[in-house]
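Quick one: the structure is below, and I'll ask about it shortly.
What you see is the complex with one protein chain gone and the rest in place.
The letters A and B name the chains in turn, as written, and every chain counts its residues from 1.
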Amino acid sequence: MLEVENITAGYSGVPVLKGVSISVGEGEFVSIVGPNGAGKTTLFKTISGTLTPMAGSIRFEQSDLLSTPPARRPHLGIAHVPEGRQVFPSLTVMDNLELGAYTEAGRRDWSRNIERILAWLPVLAERRNQLAGTLSGGEQQMLAIGRGLASSPKLLMLDEPSMGLAPAIADFIFEKLIEIRREAGLTILLVEQRVAEALEFADHGYVLEAGRVVLEGTNEALRADDRVRQAYLGM
Amino acid sequence: MTVQLVENVLQALAAGLLVGAIYGLMCVGLALIFGVMRVINFAQGDFMMLGMYAAFYLFGAFGIQALFGSALGPYVAAILAGPIMFAVGYIIHLTLIARVTGTRTAAEAEGHFAQLILTLGIALILQNGGLIVFGSVLAGIQTPLSSSAWEIGPMWGDFLSVFVNKSRAISAFLSVAVIIALTLLINRSRLGKALRAAADNPEAATYMGIDVDVAHRIAFALGVSITAVAGGFLAVNYPFQPFVGLEYVIIMYAGVVLGGLGSIIGPFWGGMTIGLVQQLSTLVLPTQLQNTAIFVVFLLIIFLRPQGFFGRVAERT
Partner (left out) sequence: MQNIRSLTPFFIFAAAYAATALLVTNSYYQLMLTMVLVWACFGLSWNVLSGYTGLVSFGHAAFFGIGAYTTALGQIHFDLSPWFLIPVATVLGGISGLLIGFPTFRLRGVYFALAMLAYPLALLYVFEWLGYQEVTLPMKRDTPFAYMQFSDHRIYTLIALAMLIIFVLVTRWLEKSRFGMALLAIKQNEAAAEAAGIDTLAWKLRAIALSGAIGGAVGAFYAVVLLVVTPISVFGMLVSAQALTVTLFGGVATVWGPVIGSAILIPLSEILHAELGHIIPGIQGVIFGVAIVVLILAAPEGLFWKFRDFVQHRWPGLISTSAEAAVGAPVTPLLKETRQGPVTRGNVILDVRNLSRSFGGLKAVDDVSFSVREGQVLGIIGPNGAGKTTVFNLLNGFLKPDSGKVLLDGKDMVGRKPHELCAAGVGRTFQIMRPFARMSVTDNVVIGAYVHAADDAEARRLAVDAIERVGLTAAANRIAGELATIELRLMELARALAGKPRILLLDETLAGLGHTEAETVIGVIRKLASEGMTIVIIEHTMQAMVRVADHFVVLDHGAVLVEGPPQAVIKDPRVIEAYLGKKWMAHARS
């Protein structure tokens, strides 16, 4: 479904990603782990188009993503839930969700989607008229995920959904993700620092270090590999 | 003696509210541009000047006078200046402004310099081009309403009455109507929500599938057209010439800062405040110092409450 090939990308001429290739098949759950500065967020930005790569190619289904303007990419079915949530703080929860449904598919499926989203994440229903900026971190993360789902995506990209959240809340969000994935049959690409959760449900994983894929494999293979553990704990 | 004073104060208050409503509309146009694009548009006063002339020629040349009569015609012309200036703003953004703003240059610090200077250049072209095209003679739109007034009162027996100029009252009323329409557009419509999303967080807006550059273009054109309509309303009440924008651009910025940079409707109240300060200051200050009073208020606000009266935290971090 998504085919990233040999991407080199960075900021003001300094490459952060150095020839990264990953692929995500339809219905797959793929996780990318790695320390800070490894280029995980840069990779996501390149896929969504807020960053133009220096070299490489990206294909999504039938289309060449790099020749698609960034604002068109969500309409193809890619939802990006960015790092640090990035909800629209001065808009209400409902407005945020409606903006998630800005895509053609999102508008078409709005009534079905909103019902499901509010059922999955009931806290959003409770807070529907509250300004998004006044929500707690966990609630903002749920809103960001709900906003992503409102676009009726084929591929959901999640950038560090657990960042800065208390463990219990992070656990809750992961459980929700699994539930949502099971019920909606989504393809998911996840970047995460909590390796266990990231790999537990993933079909396939990549370890990114200093802009390169240093390790890739199935869930079991990666969890057995000590290098993952080493990457974080140095043991 | 005291009655006279009270009457003067009330009279100034009424005048301030009326002109303040038009100033408010003018400020909202600028605020829309700044709020969504974070661009300081120095040419805004000159777009307003174009709006004045657009209303002037629409009224005189395109049969609006014949159709709507010379009493109401000027207001119709002023409102019709809106769509014309929307097109002008749209084209100017497309050809010039977009090249130094928006997603392409968001990351570069130098972009900010370029935006300022570019709008300054546009301002120079519009002012002096206006001089070439329209000439330097003071122009004005004549309506019989501008020389008649409603009398409120007499109150307190026969002593106290306030006169409200009919033309200014209609202008103020229409300004408020435009503001209400705009508020509905921004708060309720899909387009309005897209604009607010682009203002709140351009990157996340892109992830929603909103073309931020197009959102900017619409915000710019809309902002230009709103200020131009306000210009049309002013043109009905005050004479003008091609350099008139310079006089108002400061008032606009003062109003926008007062109302809160980044807020879109707050600046209406900012503009209103400026109108009131201007008119009330005539009670204690010589008329030449009216504008100085505005600047002093402006500076005080910037220092004491840079987020304005109605802004939340205006600067995005």
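Just a few scattered comments:
Just so it is clear, a contact is a pair of C-beta atoms (placed from the backbone, for glycine too) under 8 Å apart; a residue touches a chain by one contact, two chains touch by 3 or more.
The structure displayed is predicted, hence computed values, not measured ones.
The chain that is not displayed touches the following shown chains in the complete assembly: A, B. Among A:Met54, A:Ala119 or A:Ala210, only A:Ala210 touches the chain that is left out of the view.
Of A:Val4, A:Leu65 or A:Leu165, it is A:Leu165 that touches the chain left out of the display. When you scan B:Gln65, B:Gln127 or B:Gln278 for touch with the missing chain, the hit is B:Gln127.
Although one chain is not shown, part of chain A still touches it, namely residues 12-14, 16, 35-39, 136-137, 160, 163-167, 171, 193-197, 200, 209-212, 223, 229-235. Mapped onto chain B, the interface with the missing chain covers residues 40, 96, 99-100, 109-110, 112-114, 116-118, 120-132, 136, 242, 246, 250, 253-254, 257, 261, 286, 288-292, 295-296, 298-299, 302-303, 306, 315.
Convention: only the chains that are shown with their structure count from here on.
Across the complex, chain B meets chain A through its residues 103, 107, 190, 193-194, 196-197, 200-201, 203-212, 214, 312. By the touch criterion given at the top, residues 11, 48-50, 69-75, 79-80, 82, 86-91, 95, 98-100, 102-103, 106, 147, 151 of chain A touch chain B in their complex.
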